[in-house]
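Below is the structure I would like to discuss, written out as structure tokens.
What you see is the complex with one protein chain gone and the rest in place.
Here is subunit A:
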Amino acid sequence: MTLTDDASQAPTAERRQDRRHERDVALPRWMWVPAVVGFLVIALPVLGLLVEADWRRMPELLTSDAALAALRLSLETAAASTVLCILLGGPLAAVLARGRLPGLRALRSVVLLPLVLPPVVGGLALLYLVGARGLVGEGLRLAFGVTVPFTTVAVVIAQTFVAMPFLVVSLEGALRTAGERYEAVAATLGASPALTFRRVTVPLVLPGLMSGTVLAFARCLGEFGATITFAGNLQGTTQTLPLLVYLQRETDDAGAVALSLLLVVVAILVIVVARPRNTEGLR
């Protein structure tokens, strides 16, 4: 018990000291200019959405069957994908950070691929792997009569594919920063690897895990390219919010703007709910 407390509190204390120091360090004045421009680059487009919005039609636009179905599907699939990211990406990050394997560096490059690839390419790759004539898809169809594209499962697979690297990168970084000292001490005190992992490693990297989880969830919510190429688009089954926004824009700009704002609100909620731990993790 005391072991856990010490492990998780030691870095917090250090961090507080860091913060006190930061107040004394003055920022070069020129830095404000690019900082403000950078902020505007992010903030102004969102402001543009707000200006464009048709507030009187907003309630009607946001409560249409399609909008509600898409919001629900987006939240459900993003949650399912995030859980998958944690279950699979967590151990993957641990292996990458602590494993002693030849070729680990090459393995890491592969894991980072979805960060660099355009999502559409990821969707195509998934389609050729799990699609009707794909390597795995054909086998699934012949053996079980199961086809993956056009199902909600396909949406979850697409989201997991694009989001997992975010979790792996955050968590691996946290694991490396935390180092192995506390684990080593726990081991000398007679703790088994499993107990050390549960009582020392997990509490130590919890902020990193949290920030990774938030990033992964956010990436899942915004997923568009891989979903549209791999899963298709059908209300209630595969039509997530970004897909609906893209389609609405064809005929109804006001509807597209309203749904975009809905996504902005969801995104802000995600950031606000997770913020305290999230920023700690990024420090």
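In the analysis below, a contact is a pair of C-beta atoms (placed from the backbone, for glycine too) under 8 Å apart; a residue touches a chain by one contact, two chains touch by 3 or more; residues count from 1.
In this section, contacts and distances are computed from a predicted model.
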item: Per UniProt record, name of the chain withheld from view ["Molybdenum ABC transporter, periplasmic molybdate-binding protein", "Beta-ketoacyl-[acyl-carrier-protein] synthase family protein", "ATP-dependent Clp protease proteolytic subunit ClpP" or "Isoquinoline 1-oxidoreductase, alpha subunit"]; value: "Molybdenum ABC transporter, periplasmic molybdate-binding protein"
item: Residue in contact with the excluded chain [from A:Leu40, A:Leu68, A:Leu113 or A:Ala132]; value: A:Ala132
item: Touch with the omitted chain, as defined above, among A:Leu84, A:Ile157, A:Leu247 or A:Leu261; value: A:Leu247
item: Absent-chain interface as seen on subunit A, which is shown; value: 120, 124, 127-128, 131-133, 147, 149-150, 228-229, 231-235, 238-239, 243, 246-253
